[in-house]
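With one protein chain removed, the remaining protein chains of the complex are shown where they sit.
Moving on, here comes chain A:
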Amino acid sequence: MDPLTWTGALAFLNPIYQITLVLLVAALAIWIITSVISAGTRQVANADGSFTLAGNPQAMANLGVKLTFLVVAILSLAYLLLGLILGTNAGIVGAMSRQMLPTWTALVVLFALSITFKRRLGLYGKLFDSPIGMIGFGLVMFWVFTGIFGAMDLIATHDPLGQASGMKNKVPGTPLRGAEEGEYAWYLLGGDNLARDVFSRMVKGAWEVLKYAPLATLFAFMVGITLGLPAGYYGGRLDTLLSFLANLILAFPVILLFYLLVTPEIVATGLPQFMAVVLFAFPMVFCGVLIHSRFRTQPGKDYMWLAIVLVPIFLLYMSLINENGSKIDFWPLDFFDIPGGVLVVFVSVVFVNSPTVFRIVRGLAMDIKTRDYVAAAQTRGERAWYIMLWEILPNVRGPLIVDFCLRIGYTTILLGTLGFFGLGLPPESPDWGSTINDGRKLLSIYLHPALPPAVALMSLVLGLNLLADGLREESLKD
């Protein structure tokens, strides 16, 4: 087996690609500079008293940017599409594109469906009106699909923990020594310092992020909403107390908190589990109050919904906090065990994130509670919790959804930080932070183990940021 080059049979495209990239950068620079200097489009008075917009350097630069960007996009697409057909003949890029086939399919289907029905899909559909939002959504969904299909073993070429002899720190495209029948014959992005496949680890790492980040953010939102609404609505002493606690946590340097919570000694005391008991109770409280405040006057419906929702949540909650051989070990119906390290990571990320959510929700509630519809509900004699959860909360969903997207990105960064310091997650875990941490030790000699997870993390967080920006823009329009 020969080592793979980056583009293989498509190498003839490379010079063109390089030239257009240089042109794109140049056009961008000119575009920015002209827009700073010139005052935008200029109006020229004609002899007959009419006005025309004069063509100016900025418009020309704009055209240049659009053209070169189009060419770059077409060429990039060509690499990927031809890679799909040619596979490893089209080099590393082509081979990766072929491996990612499930992701591409899912993305194309999702976008085609969404754009077709975008008028009927509410805010989500409107997202497809904003280019920024579309790019962000595309990036996020790319990693979501990669994570899901990666977890189903459709993408990764090798076992993320498996070590192959002679592949230590090998450059991208190195063929496996003595690859067996049915085994993928190359390490597409090279091997790391323990001779594991960087590409497979990156793909598996996406799943690690997807497993924790959205769920941790959701829990943080539950905590923040459940505490922030009453703090903002009632005000007074409750508000002072809760705000003081939130500021207390916010003033704590995050890394110090992680170091204090995540050490094995602290885990042995069961402290993170007790924190989990408190923090994970909030979704239950939230759902219970949400249902009860709505159906308070119809006991039959009330009990039915409470039973339908709370029983499964309670079972999940108990098996989440109950763990054999730890401090909390009494519940017989334990469906699954969370490894100690993972639970700690989860708890500390929720703990760090919830005060910020609390502050946002509190601010929004304080703003909304002066509105007329809240006064109307008060006059109707609605209970306080009904007003908070069914009058105020639906009306602050816009900013909350936007912040949710941003916060998933932030949680991803936090998880990466934990991995970077080797805290909590198991050391061989393929998550991006740990992989970057592994790779950085030999960074000045071997770049390839650290760069793919770094770029992956950056693109996911960038996608989430752009998505949040697009959502904000679209939700402000109406």
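Just so it is clear, a contact is a pair of C-beta atoms (placed from the backbone, for glycine too) under 8 Å apart; a residue touches a chain by one contact, two chains touch by 3 or more; residues count from 1.
One rule holds for everything that comes next: contacts and distances are computed from a predicted model.
With the options "Biotin synthase auxiliary protein", "ATP-binding cassette domain-containing protein", "Aldehyde dehydrogenase family protein" or "ABC transporter permease" in hand, the undepicted chain maps to the protein name "ABC transporter permease" (source: UniProt). In the complete assembly, the contact with the undisplayed chain comes from A:260, out of A:152, A:241, A:260 or A:375. The chain omitted from view is touched by exactly one of A:28, A:80, A:106 or A:238, namely A:28. Within chain A, the residues in touch with the undisplayed chain are 28, 31-32, 34-36, 39-40, 58, 62, 244, 247-248, 250-256, 259-261, 263, 265-266, 268-269, 271, 409, 413, 416-417, 420-421, 433, 436-437, 439-440, 443-447, 450-451, 454-455, 457-458, 461-462, 464-466, 469.
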